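Structure provided below as structure tokens; questions to follow.
Left out: one protein chain. Kept in place: all the others.
Right, subunit A next:
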Amino acid sequence: MPRFSLPNPGLEDRIPSYEELEKRETEEVDDRPKWDNKAQYMLTCVGFCVGLGNVWRFPYLCQSHGGGAFMIPFLILLVFEGVPLLHLEFAIGQRLRKGSVGVWSSIHPYLKGMGIASMLVSFLIGLYYNSIIALVLWYIFNSFQEPLPWSKCPMTANNTGFVDECVRSSPVDYYWYRETLNISTSINDSGTIQWWLLLCLICAWAVLYVCTIRGIETTGKAVYITSTLPYLVLTIFLIRGLTLKGSVDGIIFLFTPKVEELTNPTTWLDAGAQVFYSFSLAFGGLISFSSYNSVHNNCERDAVIISVINGFTSVYAATVIYSIIGFRATEQFDACFDNNILSLTNAFDLAETSLTRGNYDEVLQYLNSTSPDIVNKLDLKTCDLQNLLSQGVEGTGLAFIVFTEAITKMPISPLWSILFFVMLFCLGLSSMFGNIEGVLVPVEDLKLFPKNWPKELITGLICLVCFFLAFIFVINSGNYWLALFDTYAGSIPLLIIAFCEMVAVVYIYGIDRFNNDIEWMIGHKPNIFWQATWRVISPLIMLVIFLFYLVIKVSEELTYITWDPDYENFPNLAEVLYPGWVSAVIVLLAGVPSLAIPCTALFLFIRNRCRKDDERGLVPSASVASVNGIINNEI
């Protein structure tokens, strides 16, 4: 294992020494904010890590990559990639007691770019994440009515029938694409701001502002609710789900292992990416949160506990989601079958109860042989439960289309709808706390605002700027922009930052110094597992994932899916090529944070060089101690 570390002069001056930290600890001279108790810290970190991705990305990945077999790569990569990186971020934050910009600048001034990159990524992701929360709020506001507005198609203006677009697709689709998003047919078609979404956006940013107005003082109180409520709701949904018909089919389908998927490299790639993004690593928020801890806090145990909780939540949420999806698929299957039976009964004027599920196949065969033309005209659909179950959906489609449809079929639907969307709201909000922390603390460290401005004002300004920038997500083509940000703003830069973090701590800060730090902080040296993963295994995994990602993203065609009523296969979503200017946007989104690292280093290097040239004129001299101008040794 390589034990070299790059030369790093002046490191001792930049970081607080052990004695200084002990002094700060005992005398409480530090004016840095502090957690009220350990529970707040754990709940905040859990809330940051556990987010919407656990609910709507993991179940999809699990089901599409071999069900129960997906657990194997997921757990392996959790242990070898997630936990080491998490421990690293916690330890370095707790040791250097600064946010992301401060920590990396302390390790080496040229590494300030890593903090800036984290800040930019947190900023971009916070922008679109809160817009998703605004959409969740819209659904919460509209859940307070019975029947739910997405359960039936609306009527045309003169009450002669139902709106055509709704009839051709489905009420939930229509409600999502037309009444909520009012989506245009392409990203070129910007349209205007949808006022109802704007109101929801105001509400979302206002709630976030109120919760983060004084940093962890206020978020520490808010997380008691936002981090615990999702678990309560998931449990309620599990109990409710298990009493519904077909739910167990869904769970069985989810966990049925297909071992041959393990040989597919995309499975491992997706598992690694999911572990990485699910842990909210490289955002800078975790480093900040950890820096508010007492200096002898056991960060190793925290990292393990939070990883376990995160993994468990993913699996738990997947179970709940798929119990409900199983119920929905069974409902669709029943409806499909009954429809077929009705068509046949009506066409051939058979007695109502003569055609049942039991004798369907033989009767169909008989009818097909005697009068095939009538049967063909009927357009009978094949009803396959497995097929319905495997129509995996992820992302906003899962929450706002599939799940809402399932909810309309449950009795007392408004209650379930409110519960579900409040859960999504809490999951999203607690993740936003981490994002905002990842933006605010670097802004303070970079001294972008005058020092005497109160924290409330700075937080308010940041929220206001983000709010205005988020207007792009509430126009007609807003959802396309959201998908664009989702795919490109987070993926590549985070992988680069995480890889640089590991290299910086292990080779620039020095793994020996790091080991000593941890021994001083928690009492024992990190064991061989941590050494191996920090030095070799985790950076290697990050590198492999990054290269694969880069290759895949660069080589694939830039397409996106649109909602186009004129599409021939409507209501399926049409896959369309991105227009040319979107490539520039993608380069900006992914490139600017990534390039912040080398560019800042270069900029600081050049600035240092210029300064050194200026300073060459001065003569070095030692200063002498004197009292009242009289130097002591003259008397």
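In the analysis below, a residue touches a chain if its C-beta (ideal position, glycine included) is under 8 Å from a C-beta of that chain, and two chains touch if they have at least 3 such contacts; residues count from 1.
Here is the rule we go by: contacts and distances are computed from a predicted model.
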What is the protein name, per UniProt, of the chain that does not appear here: "GPI-anchor transamidase component GPAA1", "Collectrin-like domain-containing protein", "Isocitrate dehydrogenase [NAD] subunit, mitochondrial" or "Origin recognition complex subunit 2"? "Collectrin-like domain-containing protein"
Please identify which residue in A:V79, A:C203, A:V248 or A:L364 touches the non-displayed chain. A:C203
Quick one: say which of A:K23, A:R178 or A:R214 touches the chain that got left out. A:R214
Sort through A:Q40, A:N54, A:S118 or A:N142 and give me the one touching the missing partner chain. A:N142
Thinking of the whole complex, not just what is shown, which of A:N37, A:N346 or A:Q391 touches the missing chain? A:N346
Spell out the interface residues on subunit A facing the chain that's missing from view. 137-138, 140-142, 144-145, 149, 152, 154-155, 159-162, 196, 199-200, 202-203, 206-207, 209-210, 213-214, 218, 345-346, 349-354, 456
